[in-house]
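Selected chains from the complex are presented in situ; the others are not included.
For reference, chains read A and B in written order, and residue numbers begin at 1 within each chain.
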Amino acid sequence: MGLNVYLSGEIHTDWRDRIIDGAQGLDVTFSGPVTDHAASDDCGVTILGGEQSKYWHDHKGAMLNAIRTRKGIGDADVVVVRFGDKYKQWNAAFDAGLATGLGKSLVVLQPEEHDHALKEVDAAALAVARTPEQVVDILRYVLTGTLPG
Amino acid sequence: MGLNVYLSGEIHTDWRDRIIDGAQGLDVTFSGPVTDHAASDDCGVTILGGEQSKYWHDHKGAMLNAIRTRKGIGDADVVVVRFGDKYKQWNAAFDAGLATGLGKSLVVLQPEEHDHALKEVDAAALAVARTPEQVVDILRYVLTGTLPG
């Protein structure tokens, strides 16, 4: 048994690297969004031509990003969604809903301070983790039955 | 042709009433979440027994609310998701993702100031409206082909 894992959400800290590094040796294939913030914002107009309106500028980019998101989440067995300290992060919550609608196993990675605001998201999850290392421990346990320590 | 419309998101202003009132005479059936904030937060422990931990207190409630949300969104033809000025509103973005995963027509109702933060959500939508009256106009047009004015 191997797992496809999509890592959604916050792109400003090293949480993805910590999970990917920690999962070395496990039969996991990771995917996720483009994490280059500028590229992610501007991909639409850079490739397809500029827009005068900021709204359509954003829209063209977001639609290109959706090609990647839906492939990644559509192929995933487990979707990990990380909520950080800053920003609105509605795309993260959207991905969690999308994953739920597609019947994926959802793991949420969030600080305690967001527990109340995230309760509807968490109600759809099979695990709520506090650290990337806990996510690694979950993946190792699911694949091998081995617990940490 | 009639439409089932689920009204998701912000529960602190009168946007739902304005849409429901405006749509009188149209063949629309509305549903939405429980909008009594206290009931929504405490339903789990009130019905099923208290919890010492705030996390499980919230969790029991959110899972009961999920029964309603999934029925409403599952039966909907159109899901309208409203983002307001305050709070994290991750449940709104989650509902938008869930609606997308289930193949529903998505309409987002948002102030311009949130346009950039909502671009991934909007990329999944068939309309982005600024006022509840625009949502009514959309429903009227979809059902009757009539434009305002």
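In this text, contacts are C-beta pairs under 8 Å (C-beta built on N, C-alpha and C of every residue); 3 or more make two chains touch, one makes a residue touch a chain.
Predicted model, so just to flag it, every value in this text is computed and none were measured.
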Overall copies of the shared sequence [whole complex; 2 in view]: 8
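The working rule: only the chains that are shown with their structure count from here on.
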Length of the line joining the C-alpha centres of chain A and chain B, rounded to whole Å: 23
Contact footprint of chain A on chain B as seen in their complex: 54-55, 58-59, 61-63, 65-66, 69, 83, 87-102, 114-124
